[in-house]
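With one protein chain held back, the other chains of the complex are shown just where they sit.
Entry: chain A
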C-alpha cells in the first residue's frame, strides 16, 4: 500500500535519513522505533509529503507521492509530536475546523465531530477551551484532529510524549481500536518500547538515520534467541567489577543500567555463581538478580549499544 524507496534527507551535509526502505500493507500496524535523533520524524515528514526528500521516493499504491502529493493527503491522517491545536478555541471548534479543511460540511461534519469526541471520551468537555485541558486530554484531541476525515493511513509521531499513564493507556487502546475495528493502517513512531510491543505487528528499528533491523516482534527477538539477559541490581556502581565482567569471554555484553548491570549471555550458560564470586571480590552488595528472555529493548541495545531513551 505504502512504501519508501531509498529515502534520504541531507541537512547541511549530514544525512538525517539515509536510504530508508520500508513498507506498510493495508490494515497493518507498523512501529518505527528509535531513540531521539534517529530520523523517525524526518522519515514520516517525507512520507506525509511535508518535506521533500534529497533522494528516493515514497509510493502510495505504486504512485509517486513526490509527484502526486494530493494522493496521499486525501487518505492520510497525521498526528504530530507537538500539540498542534488552537488553544483559544474549544475542542469542538478545533475539530470542526480540521474537519472543514477536509471538505466536511453541515450535518455530516457535526456528526463526525461528535463521533470522534465519543471515540476520544471527551464529549463532556467538548465546549471547554483546549488551553484548560490536561496534557493527556490535549493529546487525545491532537489525535482526534487527524481522524475527522476517516483516513486510511494514520501516522502518529510519538503521540504519548509527556502524559500520565492513564491517558497513555487510553490513547493506546484507541489506536488499537482504530487499527483492529476500523481497519486503519497505522505507522506508529515511538521511543517507548512497550507501546510498540503492545500495538504493532511489525517493527522497523532506526538509528543514526538508517533502518538497522526490521521484522515482526518475534523475528526481531529471535536475533537474541540464543541469548538471555541477567539483570544485576546493586547498591552502587562498581567500575572494577564491570571491568572484570566485561573481560570475561563467556559474557557477550555488559551494560550499566540505573540500578546496576545488564549482562547478555548465551542461553543456558551457568554464570550466576561466577557473578556472585566476582561481586564478593569487589565488595559489591547484590540486592536482586533476574534472568529474563530478551525484549525489543535488548534487541535495540544489542544492535546499537545504546538504550532507546539515550
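One rule holds for everything that comes next: a contact is a pair of C-beta atoms (placed from the backbone, for glycine too) under 8 Å apart; a residue touches a chain by one contact, two chains touch by 3 or more; residues count from 1.
The rule is simple: contacts and distances are computed from a predicted model.
K.L.:
Absent chain per UniProt: "Molybdopterin converting factor subunit 1", "ABC-2 type transport system permease protein", "Pyruvate dehydrogenase E1 component subunit alpha" or "Fe-S cluster assembly ATPase SufC"?
P.N.:
Its record in UniProt gives the absent chain the protein name "ABC-2 type transport system permease protein".
K.L.:
Which of A:22, A:60, A:145 or A:245 touches the chain that is not shown?
P.N.:
The one listed residue touching the chain not shown is A:145.
K.L.:
Can you say which of A:74, A:127 or A:177 touches the chain missing from this structure?
P.N.:
A:74
K.L.:
Which of these touches the unseen chain: A:2, A:48 or A:172?
P.N.:
Of all options in A:2, A:48 or A:172, contact with the hidden chain holds for A:48.
K.L.:
Take the complete complex as the reference. Which residues in chain A touch the chain that isn't displayed?
P.N.:
For chain A, the residues touching the absent chain are 45, 48-51, 70, 73-74, 76, 78, 80-86, 88-89, 93, 97-98, 100-103, 129, 145-146.
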